[in-house]
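The other protein chains are all here in position, but one chain of the complex has been omitted.
Order of writing sets the chain letters: A, B and C. Residues in each chain are counted from 1.
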Amino acid sequence: MKLHEFQAKQIFKDYGIPVPEGKVASSPQQALNAAKELNGPPWVVKAQVHAGGRGKGGGVRVVRSLEEVKNAAAQILDKPLVTKQTGPQGKRVYQVLVEQGVEIDRELYMAMVVDRSRARPVMVFSQQGGMEIEEVAARSPELVLQQFVDPGVGWMPFQSRALAYSLDPLPTPETLKEIITIMGNLYKVFISLDCSLAEINPLVITKQGHALAIDAKISIDDNALSRHKDLQALDDPREKDPLDAKAAKYNLNYIRLGGNIGAMVNGAGLAMATMDVIKLAGAEPANFLDVGGGASEEMVRRGFEIILEDENVKAVLINIFGGILRCDVLARGILAAAEKMEINVPLIVRLEGTNVEEGRRILKESNLKFLVANTMAEAAELVTRQVSQ
Amino acid sequence: MKLHEFQAKQIFKDYGIPVPEGKVASSPQQALNAAKELNGPPWVVKAQVHAGGRGKGGGVRVVRSLEEVKNAAAQILDKPLVTKQTGPQGKRVYQVLVEQGVEIDRELYMAMVVDRSRARPVMVFSQQGGMEIEEVAARSPELVLQQFVDPGVGWMPFQSRALAYSLDPLPTPETLKEIITIMGNLYKVFISLDCSLAEINPLVITKQGHALAIDAKISIDDNALSRHKDLQALDDPREKDPLDAKAAKYNLNYIRLGGNIGAMVNGAGLAMATMDVIKLAGAEPANFLDVGGGASEEMVRRGFEIILEDENVKAVLINIFGGILRCDVLARGILAAAEKMEINVPLIVRLEGTNVEEGRRILKESNLKFLVANTMAEAAELVTRQVSQ
Amino acid sequence: MSILVDEKTRVVVQGITGREGTFHTTQMLAYGTAVAAGVTPGKKGQKVEGVPVFNTVHEAVKNEGVNASCIFVPPLFAADAIMESASEGVEVIVCITEGIPVLDMVKVASFLQNTKAVLIGPNCPGIICPGKTKVGIMPGHIHRPGHVGVISRSGTLTYEVVDQLTRAGFGQSTCIGIGGDPIIGTTFIDHLARFKEDPETQGVVLIGEIGGSAEEEAALYIQNEFRKPVIGFIAGQTAPPGKRMGHAGAIISGGKGKAEDKVQALESAGITVVRNLGRLGETALEIMGKG
Partner (left out) sequence: MSILVDEKTRVVVQGITGREGTFHTTQMLAYGTAVAAGVTPGKKGQKVEGVPVFNTVHEAVKNEGVNASCIFVPPLFAADAIMESASEGVEVIVCITEGIPVLDMVKVASFLQNTKAVLIGPNCPGIICPGKTKVGIMPGHIHRPGHVGVISRSGTLTYEVVDQLTRAGFGQSTCIGIGGDPIIGTTFIDHLARFKEDPETQGVVLIGEIGGSAEEEAALYIQNEFRKPVIGFIAGQTAPPGKRMGHAGAIISGGKGKAEDKVQALESAGITVVRNLGRLGETALEIMGKG
């Protein structure tokens, strides 16, 4: 689960990572009121939306008068924000963060993620922070340092020193101390909240010599959310496609895509391979839907409904290889959905694996109209036929 | 640093380990008042003193009337408590703990220490708790279970289950849950407070089916005390020999013994070996004193003073092999002490190692009277001569 | 021969009294697996399909001599269950559970370093030696005893591959789903090394997917160390870019993880990569000859 910048900054504040003074606003007038309560000019007005590249997309404005604060907020809230991560349709912005501007001397980069091959959290740090960090990493890898955390000891002071003393030129001892404190606290945020990402880019050193998190990005491990009741409240369903949100509600791993072939598959790997097959057949998948291993009849029904609610869908391919998900459960879920809604598109069903006989029998004995594919290759052929019709 | 039972029980309470209701008292009248505020009869009156074996020594009394509470407290506070750990002279008791009695169904044993060869904390658990636990361990080791803590993960629920489900017969699920909770909390106490020992013996199951820490023993790692300001206040200097207390004040590793040869040595190993030599020479060491590696002139002076303040001391052997402690520092410390107090006993000095020439010169050029030993063997001979005179 | 498990393997099912645990215990027993014990704390004395239930893995080891475990406990308790088996000396631990928090798996990985346990999974279908034993949830009937080893990050995709292999006439020596999570107990390389030493295994099918760098590392290993024929498949060739872990994720991965990179890594190691999954069976016939 991604957090908004203002939510992440509140967490930073709670954990002793300094952030600029700021307030969140949902309207130009609220933005104006917020600016009045903050020191300025300058102020910064920032779109609160789950998408990177806001700066280049016009979602971050530095302004020097109260009037400009209001105008900037109005512009950001008025129309969808388009960045390289949102696609051309952009994303609607519901809130802006109004902050005091700061005078920036240097921009650093600091983040924590889990390194999968080492199975350890790692802090990534660079003295060349800012929007171009990935280019820095590709061009000058020696400027991007990593410190891996031994779970037996946690984050250690020597690791903070190894990173902070790499700064060239070296800041004052006071500034170094602030940066070192922020490193320890970022680790605490990461571990305490089960983060999959905690990123500060840029971490700036102000002209006054203070370290400050100018941006804040936190993602929470969805698998750990159930042990963080307080964080669940930070979810912003408006950030999701309505069908994605509905799928999330039923614990379905669904991503809406642009095509016209709906797909319901069990297992992420088989789902991806099924999408590949659809594409190779010359069609476009309308979605990725992994109903998962432990899917209940209810989840299958909801998943099927969600696929059919997508008006782009012209045919549906169900590709199930039963393992922990049993074919009979799948069949009953499909029938339960079919009872409640009309199915106007061709349905291609390919069932294999655990309890396959029972699943096939249930479908066969129902009133449901569907085409049977016995293999992936056959499924691909049928899809091609639907597309070319 | 050892804690009193009532101090350890307060910590247990703070960490969610249930203990009987109780109050501490310094006089029979206070004990009576305490009992009135507690449910009873019965009550238990327990000597608060840093020594094991209180039960057998008469330091723990179960009483059934308020009058008896007062009498028991009076008896305990009146004369030194003698147990197998105090020596025949016993130890004076300054406080008693008055507690509500509980009806005991079973007595278990639970403790946490660090296992030095595995370099890990270990929880020790037995269903045969009580005073005879060491005999149980020797006779029926299969009744004493151990779970080692991996520092990378801390105490895990499976470890609590491995211990708790060993109970035979198995208590009710509710009681098991209480015991499992106590295990997790005992680990938290141990790690959070830098304990060298956290022990509950007995951990009882009451007739009502509740788990309760009837006794509590906590020792804090002296090396870690400086990062636990709050715990430092729990030190009870009355528990120490006055010379031991003075030595502790100056960070000297001093233990008063019964003999007549005072000894000042650097390094615990050499100090022990020097004691061995004194004994082999037919004399008895008056003390163990390791002035340590980083000893300052001030520490040497205080150490020498402490040795001389022991009226049993008939001769002093100084055996220093300079390493991190330099011989010149040692010599200056001795002279500083000699300036302030009269030295009426023979002094045997054996100096070697770092800056030995400078140390010898300083002593030689002073007014101090002393005998020089060039080797351990020579030092032993001189000691023998002093003893036989 | 087979790798890791065989007909003598005695399995304990952790979480045996749960819905999935009970269902797949029945399935495993039906396949012929020696499910010797189950564990659910507090349920000692019960039986599931005739299998005795214990409170702890310790009891299961002591009473039934189990040496492999199959875990069905819920995600927030699964890390603890893995460590329990490992601490009791269980040699092969198969964790079926999906959705274990990543930081829990960081702890598990650290813990396992000090044990002799081999962890398969989590979030995996398990391991099967056709005709001998099945420790996991894969549908047994699609497998045949034979000489192809299968290693896969995916669950159901593995069934698809095995099904095609069987239909093409290729039996399997051992099939292992190593799991699809970011942190897993064993990698492609761990099992390739075992297949290398297994005389019964004459070729291997390796099924990867986008994300991470396990396939690239496996390619390097195969190029340097592995002489039996290998067929590869990478799922997600047409997948849109997945969740990005900020800049940090991209920096850490060094740009690896895309399907095309993996396909190239495998191909430049001399491995035949199947691009259309429907054609895997045919490709096996071309590469490994008649099954």
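In this section, a residue touches a chain if its C-beta (ideal position, glycine included) is under 8 Å from a C-beta of that chain, and two chains touch if they have at least 3 such contacts.
Here the structure is a predicted model, which means the values were calculated and not measured.
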Sole residue of B:Pro171, B:Gly267 or B:Gly333 that reaches the chain not shown, by the stated touch rule: B:Gly267
Sole residue of B:Pro20, B:Gly40, B:Gly57 or B:Pro121 that reaches the chain not shown, by the stated touch rule: B:Pro121
Residue among B:Glu67, B:Glu134, B:Asp241 or B:Glu365 that touches the chain left out of view: B:Glu134
Selected residue (touches chain absent from view) among B:Ile255, B:Val345, B:Val372 or B:Val387: B:Ile255
Hidden partner chain, residues of subunit B it touches: 52, 85, 109, 111-117, 119-122, 124, 133-134, 137-138, 144, 146, 150-152, 191, 194, 196-197, 199, 201, 217, 219, 221, 223-224, 226-227, 255, 257, 265-270, 272-273, 275-277, 279-280, 285, 288, 292-294, 320-324, 326, 352-354, 356, 375-377, 380
Touch list for subunit A against the chain that is not drawn: 150, 152-153, 156-159, 161-162, 165, 170, 173, 176
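Basically, only the chains that are shown with their structure count from here on.
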Components of the interchain contact network lacking subunit B: one piece
Taking each chain's C-alpha mean as its centre, the one farthest from subunit A: B
Pair of chains whose C-beta contact count is the highest in the structure: A-C
Whole-Å gap separating subunit A and subunit C, where each centre is the average of the chain's CA atoms: 28
Chain centre separation (subunit A, subunit B; CA means) in Å: 56
Two or more partner chains touched - positions in subunit C: 107, 110
Touching two or more other chains - residue numbers and ranges from subunit B: 150, 152-153
